[in-house]
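Here it is, the structure in full.
Missing here: one protein chain of the complex. Every other protein chain is in place.
Every chain is named by a letter (A and B) in the order it is written, and numbering of its residues begins at 1.
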Amino acid sequence: MVTYVFLVAAVVAVVFSLVTIAHRNPVVNVLSLAIVFFALSAIYAVVGMDFLAAIQLIVYSGAVLVLFLFVIMLLNIRSVERLGSGRPLQAALGAAAAIAVGVAIVLVIGKQAPTFGSLLPGTGKGTAFAIGRSLMTTHLFPFEFISVLLLAALIGALVLARKEER
Amino acid sequence: MWAEIIVTLIKLAVVIGVLFTTVPIMVWVERRGSALIQDRLGPNRVGPWGLLQPVVDAVKLLTKENLIPEGVNKLFYLLAPAIALVVALSTFIVVPFGSDPGLKLFGHAVNGFIVAPGLNLGILYVFAIASFGVYSIVLAGWSSDNKYSLLGGVRSSAQMISYELAMTIAVVGVLMASSSFRLDTIVTDQAGTWFGFLPRWNVFPQLIGAITFVVAAFAETNRLPFDLPEAEAELVAGYHTEYSSMKFASFFMSEYMNMVTSSALIVILFFGGWTLPGVAAPTGWAGAIFSIVVFSLKVAFFLWFFVWVRWTLPRFRFDQLMGLGWKVMVPLSVLNFVWVGVAMALRIL
Partner (left out) sequence: MSPATIIPIPHTWVLALSAVLFVIGTIGVLLRRNGIAIFLSLEIMLNSANLAFVAFALQFAAGRSIAVALTGQLFVFFIIGIAAAEAAVGLALFIALHRLRETIDVDRFNILRW
């Protein structure tokens, strides 16, 4: 059951991420990315990372992608006039390099012995408690650092997007 | 195994049935309620007190021509109302609607009056699924190829993100007090009284959080005074201008179902769910039915509150809406969150 969910989610993720990069309509791109995120969230859920799955949906689908849609509709971006960069040689070389790297990675992965994670009893409360505790103890510095980063991004976005008084 | 499936199916059927029957009842309440508030009579021709009016409306909507305007993006145009309904129906499965003192049905434990009893995520699941609701409005607005619809969609995307923030932070206070995401745990945590007379409901220590949550719930369900995405005075009907017959009805029904879910969440998070201090609840099935009735009455009050507010307050302007969301609601919810933290550290909560 878990295996089938993973396989279906994996296929869905790959197919819709291809749609994300290949379709000319920006709204279609955003929506297929939402489906990719949903599939990834399903994968997180079946391997027992329930809190992660919820956060993935709430932050990515609920906030980040809606922001993308908002900008697309605000700027009224219609379908792009042309697909591709107009430089076929460079494009082919880039894609070939990317695929080569991917093949290399998969070959390296194939050499690894597959390991299986496990869910122990007594973790019925889900992973949220352990994650919260860890954020407040061992990973306190990165946690605080992320909040500073988000504040900086907030101010930066405001400064960039506001209209200049002329 | 089979008993478990049957019990779950029965719960599902009950939840879906209740959600779908609440819609016509709420339509009637809304129309008669608005008439009451505006000193009119309201629908009173079909059936006693106009009670059958929603039935007639439903027949009208079902038999209307299924119109798809020219120039729409067909896939997304048809997808949008479906998303609205699916989201509205599937958020309710983690909402517990009655207390279960270990009852059995067909030799299998009822496992609480909640469709998905094993889900630890509780309120997070509701937020995760509800975050897809905004897509239906944005897609409807965008695919309709109509400037009013597009404006409605743009407005709703900004509005939903802004108020979701305040809503989530307001909930964090409750989650801290109960240290659980599970809605049934949150309810049982609120049983009993303070000082012997004040119910142990979260609304008393966290009044600011409760107010923020209720306001944000109004904004998330696109109800007046925050119904900017459809604002009929300026945008015709906003995002569903181009929708007719059952496609329009899907948006309409999902709005009322979201109201039911929001009211249920308000009751569970801040008003003690089915707990009623001072009344000795009966045991066994009678106790379960008693708790369900108490819960339904509380939810019904908040549904009426939604109607009451709608016909009392005027609509905000969009800049006022965003200003209220970011400059008032978010700071207030943070204040509530800080207060709960301090109170818990001082052991007075």
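Going forward, contacts are C-beta pairs under 8 Å (C-beta built on N, C-alpha and C of every residue); 3 or more make two chains touch, one makes a residue touch a chain.
Small disclaimer: the values here were computed from a predicted structure and weren't measured.
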{"item": "Contacts of the hidden chain among displayed chains", "value": "A"}
{"item": "Residues of subunit A (touch criterion as defined above) contacting the omitted chain", "value": "2-3, 6, 10, 13-14, 17-18, 20-21, 26, 29-30, 33, 36-37, 40, 43-44, 46-49, 51-52, 55-56, 59-60, 63-64, 67-68, 71-72, 74-75, 77, 80, 82-86, 91, 94-95, 98-99, 101-102, 105-106, 109-110, 112, 114-123, 126-127, 129-131, 134-135, 139, 142, 146, 149-150, 152-154, 156-158, 160-161, 163"}
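Assume only the chains that are shown with their structure count from here on.
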{"item": "Computed distance of Cα centres, subunit B from subunit A, in Å", "value": "29"}
{"item": "Complex interface listing, subunit B residues touching subunit A", "value": "76, 120-121, 124-125, 127-132, 134-135, 138-139, 141-142, 150, 153-154, 157-158, 160-161, 164, 168, 180-181"}
{"item": "Parts of subunit A lying in touch with subunit B, wherever the complex brings them together", "value": "27, 31, 34, 41, 50-51, 53-55, 57-58, 61-63, 66-67, 69-70, 73-74, 76, 124-126, 128"}
